[in-house]
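One structure follows; several queries about it will come next.
With one protein chain removed, the remaining protein chains of the complex are shown where they sit.
Which chain is which? They are A, B and C, in the order written, and residues in each are numbered from 1.
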Amino acid sequence: MPERNGAVRVGVYVCHCGSNIAGIVDCKEVAEYAAGLIHVVVSRDYKYMCSDPGQDLIRNDIQEHKLNRIVVAACSPHLHEHTFRVATANGGLNPYYMTMVNIREQDSWVHTDRQAATEKASDLVRAAIRRVVLQRPLEKARVPIDPNVLVVGGGIAGIHAALTLANAGKHVYLVEREATIGGHMAMFDKTFPTLDCAACILTPKMSAVKAHPNITLWAYSDVEKVDGYVGNYKVRVRRRTRYIREDLCAGCQECIEACVYKQPKFADEFNQGLGKRRPIYLPFPQAIPQTPVIDRDTCIEFNEPRKIRWLTSLSQGAFSAPRGQCCLSPHFARLWKSGKCKKTCLEACGDRHAIDFKLQDQLEEIKVGTIILATGFQPFDAKRIPYYGYGHYPNVYTSLEIERLVNASGPAAGEVVLRDGKTVPKSIGIIHCVGSRDENTNRWCSRVCCMYSLKLAHLLKEHTGADIFNFYIDMRTPGKSFEEFYQRLLSEGVHFIRGKVAEVTDWVFDPSEEGKLTLRVEDTLLGVVRRIPVDMVVLSVGMEGHQDAQDVRRLFNITCSTEGFFQERHPKLAPVNTFTDGIFLAGCCQGPKDIPDTVAQAGAAAAEALALICAGYVEQEPNCAYVIEEECSGCKTCIPLCPYSAISFREDNRAEVNPVLCKGCGTCVAACPSGSLQQRMFEDDELFEEIEGVLVHA
Amino acid sequence: MPENRGYLYFPGCSLRATGVAYEESLLELFRVLDIPLQELEDWNCCGATSYMAVDEGSAFLLSARNLSIAGQKENHDLMPPCSACYLVLRKTQDYVAHYPEARRIVEEGLKAAELKPFNGVRVRHPLEILYNDVGLARIKAQTVRKWQGGKIACYYGCQAVRPYDEVDRPHDPIRMDELMRAVGAETVDYSLKTKCCGGSLTGTIHDVGVWLNYILLKEAVRKGAEAIVTICPLCQFNLDAYQSEISKEAGKAFDVPILYFTQVLGWALGGDPKALGLHRSIGGRGLVRKWFSVSQEVLAHA
Amino acid sequence: MLETVKEAKNQEATAFEPRIVAFFCNWCTYLAADLAGTSRMKYPPNARVIRVMCSGRLDPQFILKAFADGADGVLIGGCHPGDCHYQEGNYKCLRRFHLLKRVVKEMGIEDGRFRLEWISASEGDRLRTVMIDMVEKVRALGPLHWNAPVEEVAVS
Partner (left out) sequence: MMQFPRTMKFQREADPQWSEQVLKFPGCERVSSCIQCGTCSGTCPLSIYMDYTPRKVIALIREGFREDALSCRTIWLCASCYSCAVHCPQNIHITDVMYHLKRDAIRHNLFPSRFPIPVLAQEFFKIVKSRGRNSEVLLVLRMALRSNPFILFTMIRSGWQLFRAGRISLKGERIAEVAELNRALSAAREANGA
């Protein structure tokens, strides 16, 4: 297409990015090389192209030298393409006359040989020049944003994000997997470093969620399907049935009392299996919604075997029957499930008729413009470290179990006793970094363990007056008034031993260890090996991504690190964005963090969503496919290829692409035998020029 | 599963001296199981820990020669009963595969001795073979003498289960316990099952070595074990030979039978008591006589 | 003809820097390359990356063009199966890859020169290893004497 080559005037700008690029790539040389290439009118290198003076440089040159194409060799287009498009537009050019060359992330930062790196940069710049010559002026399409928001996960992050958005007058769908919202925070007793009780600060927000006119709360539900794109997501949610109708239930809980199981019998998930519940139960008194659940696995009305959800089996702790340490697990319950119950709960409910064993799961189809993922974390499974004896020695606990144990409304009503149910521990060892900072389990630091271990040390001392030993590798208290809290613990006479415990064992070296658990550890500050007998061991387990994180990632089409945490768009500059527009992250699903950080991030995510909503529309990259009508032979090859069925077949035997549906993958373009399908921004001729450009030495 | 075609047997020096009972019982056990064992011809010492401490190259080479000989056989499952032998052979394979430098040295050495480079040899400890290839089911089925003896503490020691996890789980091995239970024995929860016996320390820094074994014995007894069962000649030797001194140390007499797991299995599966080397035990001879109903004359000739 | 190629290889194998054209999808492999950068991983500078929105965009002509213009190797990077930003573009790419592999083989291009790798946005280290491995393999194979026009080689 000659007319586009006519009178092409290219400006080339090579960025030093301080020394980030100039340190390895000889930017001057690259600029000089480019200057000698055909079509190039101006070629400069500059310290910071993204700075205002840098952008002005482009604008002025466009006007002064009548440039009509711009090439910027700098960082990754994922970082600054937008910046330089704006700069180009400010100069009065169509922004799509600009193309970027990545000579930082994919050149200067990954290579060491100055000459080779410079050569590579020159090759890429040459290719970009040849490409930009062919680029067409394009307009961004505008897509309206649906103001409704979906928040996935009802922990503190989801709750805070939902409330923020709802208060801004946006309608929020809050979907939670468990029977109640509240997440892990609801299980905690007190929160560090201020020691205010978790329930006291959380439950008001929980009921606010329930009461808020702008929030539709679906607990005990899963997101099943997500379609569409930023501004226009179509989501299917499965609301698993509780066999109790939320709309009719008054939350009187008489049905629970009336259950044929006079005594609670089954492992209580919320209390980490330390307490017991009935087949019909409310996770905890302040649960939201206040509607009980009937658990298929344990209710004798249902006698067909069902697979146990991971939380149930996890919450069995280490001590499911027959060890007899704890309560019956569903596996055993099933053995005598008759399938015929007196249904005393039904009678108790009376003419409310809220309970209905025939109820089925409900599917809800909703439309939302933005999505906030706040799916949280799962605690590290202490059984994975055999030499700490969790699941082998009854008096080895996880930190979450202790949270419940010290909690006044917990299974032991705040009475801290050993598994035998009566002995109060006289000495307690708290092991930090369980599962964290370890190549054999999780490599990362979970960030909160140091602080919550200090908190538990304080609480346990308060409850039992026992000798407390903290075993840490490094004490990490980088947070507002965290260090002060550490000082407080030191003054309370808690022992701090720097060393990773090598084993928790029952073998007796010295008579004083008889009947106790002994921690063998090097006190690295004294430089000697110590044996410390205790009654109770607390494993401060770290945080990891949910085991189904990869499925969730696929469902929402975002990226997820190999560690199982969702990946933010940029570690510093876009910490709550994902690579999929309109989907944001909040809380521990993005990485381990404490409550303040989680709440702050939730607020940020809400703000990002609001920003989109308030703008009212998003601009879409004009990279969709189009048909050159006169060349289309009507072979229909493209039609089945399109994953969005954006291509239709017209009566006049020609294919047609619906630009609203097309997302610009270009699969159809690659397949078109007559070359009549093209993709904007990635036209065949542009790519051919680029290929030739990187290879053919001018 | 090569069970039918048997295994290449690598005795190692100990099984020809202080650990002779291990060899005797092992051979008897495999005879009863009707699994052929073919001794690796002209095998040489594995070098144990000492060679590693003097010259790594030579250490790898000792094993390389054995592996190379084994490599020429069509049967590639090499079975060293001694933990030290097992580890050095296994480690050599691993390091030669992963460290070019080690590979170069070994190749030079083998070349000089006109030995073929080894490949495809599988180094397998008898415990793992009995557990995986023979299997608990068959052991159970073939048990003719249910274990009537006392409670057993299964002692795995170190080098068989560490650092490689092929014989059993490095931190909490369980397979010997399961084998013992399969023949009707009751095993105690022995927290020291993988603690080290000190190896050659008993010979070098005597007191330290003896003390380590004292701890092991003491804890086993405290847990109610009447016998300790081992899978390594050195462990057995240390725990067995020094009991009298340990008793002196501790001021408390130990008389605990230290058996090889092959002796217990061999007996349970109907092996000939005379062939199990039972008369070579030093500790707890009384109990051995009682449990194995070994007639006087068997023990007499010791 | 093959003989001459072999000889040529032996001579040049010493100081030979392979030229590799890499087509990376915008959502996984290109981001992995950026990640490798931000975490300062080092790999040889032989590859020239060309960004496409999806590996499904890759028209077989692009690959042939790259070889014809003097590339010693072509690397395609896409999202792992099931992870495609556009649902299944990478599967389409895979299909074409298998067909094309046969074709280029026919034209005397060895296996190591044409590769398809699934590298997700979080796998910066994997990208690094692939780059290193690819460059090594192609260097071992030597330069591809194929600047001759496609059809000529095709018939020979």
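Just so we're on the same page, contacts are C-beta pairs under 8 Å (C-beta built on N, C-alpha and C of every residue); 3 or more make two chains touch, one makes a residue touch a chain.
Computed from a predicted structure; not experimentally measured.
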Quiz item: The chain left out touches which of the shown chains?
Solution: A, B
Quiz item: Which one touches the absent chain: A:A89, A:I473 or A:A574?
Solution: A:I473
Quiz item: If the hidden chain were put back, which of B:G57, B:G71, B:P117 or B:G184 would touch it?
Solution: B:G57
Quiz prompt | Interface with the unshown chain - residue positions in chain A | solution = 387, 437-440, 473-474, 498-503, 520-524, 527-529
Quiz item: For chain B, which residues lie in contact with the unshown chain of the complex?
Solution: 13-14, 16-21, 42-45, 47-58, 60-62, 64-65, 95, 98-99, 101-102, 104-106, 108-115, 157-159, 162-163, 170-171, 194-196, 198-201, 203-206, 208, 212, 241-242, 244-245, 279-282, 302
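One rule holds for everything that comes next: only the chains that are shown with their structure count from here on.
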Quiz item: What pattern do the touching chains form: line, ring, star, complete or other?
Solution: line
Exercise. Return the distance between the CA-based centres of chain B and chain C, expressed in whole Å.
Key: 52
Practice problem: Provide the C-alpha centroid distance between chain A and chain C, rounded to the nearest whole angstrom. | Solution: 33
Exercise. Show which residues of chain A lie in contact with chain C when the two form their complex.
Key: 76-78, 102, 104-107, 109-113, 116-117, 119-120, 123-124, 127, 553-554, 557, 559-562, 567, 571, 579-580, 623, 641, 643, 663-667, 669-671, 679, 682, 684, 687-688, 690-692, 694-696
Exercise. Under the touch definition given earlier, write down the residues of chain B that touch chain A in their complex.
Key: 169, 171-172, 191-192, 215, 219, 222
Exercise. Could you pull out which chain A residues touch chain B in their complex?
Key: 386-387, 505-509
